[in-house]
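I have a structure I would like to understand better, so I am pasting it below and will then ask my questions one at a time.
Every protein chain of the complex appears in place save one, which is left out.
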């Protein structure tokens, strides 16, 4: 079944074929990747300092996330996982919320009104069907909004992946399934996750279109997702896109990849760094240079500082508040428990 | 992806190619199909008389079940569903147990020692992974036993189907997945169950071999399963076989198919009756005739009477006994509850 | 007013609910056949196959898709065919349905209803007779409702659809066609969280829900003949449940018997007992009795009667409570 992954930008920055986007757009995507990388570094550092409860780095996956998220409209939905902060931020989910959530605060899950991005799914597999239901609802409501769901190679082994793919195909919901195959699910390599040649092959069993794209090529990802989104929007059903990429860092900040993978593998993927090839390309086009890079990094740094400051300014939920968002109005039982906490403390 | 379903015996009884089994064996299979059909009729009648709690008829699916079950060895396992009585009986599960179970008695689930057939699965989907675990255990124990699991088209939509297929493929367990695509899952036609062209296509996503066979052709089914079993036994992994067949009767004896399907469809499948073509073939070979038919039906009738009598002779479980098979030894809580039932009655 | 069975009262409620374009009904066989209990009979014809949706056989998918619809602003009603088939969807229910409001601090909500036929008493096949309500009552963020009359079936289902939070709506299989009663026409709701006084009494309080309410009522009638005055309360709603009504009653009677079909250990009866003793220990004149199913699988047809609480077993417990 396997074909070469779709690619537009070679690792050395050469473009195959025509410019898929105006240069200005490409610079914008690249800038977003720089911001994403800066935030990722910042968060990893914060976690080491004990300022975040847990953190799942996405270094190496910026092209996949930014390429995909940039192909959506404001009215489209994003339903993503714990490792997809770059995509979520691009869709308008504030970085400060993403950080707040990771400090261990539920209010990180409250995106601003109008931002159609669900809080990141922490369980693996369960959220994909939500993108099916959401897309289905939009169709029933008569809008043309699409839902894109992001998940990893590991998630494709969960039963819920299967049910989501099947429902989407049977009901032709406007859903795009975007798999970041980053080579590993914690310590399990993709080759032990499935015996299929590609994850895109899984589409066949649902009568869905599946394709493989170079996940470190932001232009190829953007193009592939853009097409899948417009197919979905046109009422022609869902698509499964497998973006081949790599998790450069540990699974989370408490994981030790030294136990299960060869540093040489990591090095080989560093060579295919998703940022470098865009920068090279933009530079050859005269659309980027050292100064632009320095400015982008500087701005990203300031943005990160501001987001961290905003997140860390939020006072923790007090005891009363942990009861206040379980229902629209707390039940008598929760009120009684709230009174109990007030009386006895913890 | 779709290819013509494998067929050896045409509906008119013509054999394509060589004799896949000695004539004596084919007569034996045919005789088993006659027995199965007689039992099915008997059970449907008993249900109408209120002697069975519930019953799922398999008329029309005899070739699929007998063809598949006959390809196993005594040391192989069968893990099947509520509609697979013909297959189970062929593997040595007593008809009297099958009937006893359907009267509403747990002891129907107690197959004789040595019969490697699990009680029929009533939930849809959950049992396939058991055949993976069983096959895996046999491999770990160093035997060459294989496990075959039977399920319907509807079952392929459950998440557990996916996890079972994936585990089997990743761990190359000696499991055979045998799907009887009988066109319907209660009121849902297969075309609304999946958007895939065939159910066999689902194998692709697991890196597994998938194939479609004429499920009303006992020889083709036997051949296909025999090959899959020997592949599995040789350690070369699992296979998914889709047997195209049809449920002639209602879903269960309480279902009214008039609500959802066209009687013409049923008629068109009656034309492809799985028994008739074998009989025609055997007759052309001089291996069967009216007398043989009458004798087979007579014997089957006697066998059915005897099985029914044996089942109906069993006295119902008494109150004490409902507590006695939850654990090897009832817990103190169950003993206390048993005493409570003795004291208060129900 | 119309004279309806529980099943027909539910059909009526669904039909009314479906007048709102935000409402859809989805599940296995709900459309073409009207569901295995014919509760949605005629609704596909009335509201179209896009609104009364036959799904593939996949419970987690049904609930997960309904959840997504709810997050996107609809009010889906998901049907699971039998309680015993609801477990594949538990992950969706626990990890998503009950949590998205808290996870997003009210930004996203899940106003969906999950309808589940439940309970024993009709000699069904394995998995078709289960009472797993205790599990649902233990899951944060859900409401759990159980009607026992045609009136409440309609009024509670409409209340569940109107509720801004997810509601597990349990339909006692045994009652679908066992009773007929007058039910108001048109829309009305029965408030979630308020118990119903079935019969007033002085000596013992019997608390029940679902199909057990009728057994309790019958036991009360029997005992009345022999001079024991039994008060029967139908909880109607397990989360939230009407602590006040129950405690007030037990304070008066000093004795209580709790009835449910579900297994005894960590059944919802335990919660009722624990709460009563907390509020009314000093009024208790005898240990609170629990009349429950056993910690076994529900036996199949031939032995099912050893499992399901009967009026006789309830009466025996009442008598013991009187002596206690």
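Things worth noting here:
When the chains are written out, they are named A, B and C in that same order, and each has its own residue count from 1.
Going forward, a contact is a pair of C-beta atoms (placed from the backbone, for glycine too) under 8 Å apart; a residue touches a chain by one contact, two chains touch by 3 or more.
These figures come from a predicted structure and were not determined experimentally.
Touched by the hidden chain within the whole complex are the displayed chains A, B, C. Touch with the chain omitted from the figure is made, among B:40, B:62, B:84 or B:138, by B:138. Here the missing chain is touched by one residue of C:28, C:215 or C:271, and it is C:271. Within the set C:1, C:225 or C:281, the residue that contacts the chain not displayed is C:281. Checked against the hidden chain, the listed residues C:90, C:122, C:194 or C:245 yield one contact partner: C:90. Along chain B, the points of touch with the absent chain fall at residues 77, 79, 106-107, 109-111, 113, 118-119, 123, 126-127, 129-138, 140-141, 147, 159-160, 163-164, 166-167, 170-171, 325-328, 331-333.
Within the complete assembly, residues 53-54, 82, 101, 103-106, 122-126, 154-155, 157-160, 185-188, 192-194, 254-256, 259-260, 316-319, 321-323, 326, 331, 333-334, 337, 341, 343-346 of chain A touch the chain that is not shown.
Touch with the hidden chain on the side of chain C covers residues 60, 84, 87-88, 90-91, 94-95, 98-99, 102-103, 126-127, 132, 134-135, 137-138, 140-141, 239, 262-263, 265-271, 273-274, 277-279, 281, 284, 286-290, 294-297, 324.
In this text, only the chains that are shown with their structure count from here on.
Farthest chain from chain B (centres taken as the mean of C-alpha atoms): A. Centres computed as Cα averages put chain A at a distance of 40 Å from chain C. Centre-to-centre separation between chain B and chain C, using Cα means, comes to 36 Å. For the pair chain A and chain B, the distance between C-alpha centroids works out to 44 Å. Multi-chain contact residues of chain A (touching two or more other chains): 159-160, 163, 166, 170. Counting only residues that touch two or more partner chains, chain C has 55-56, 58, 60-61, 88.
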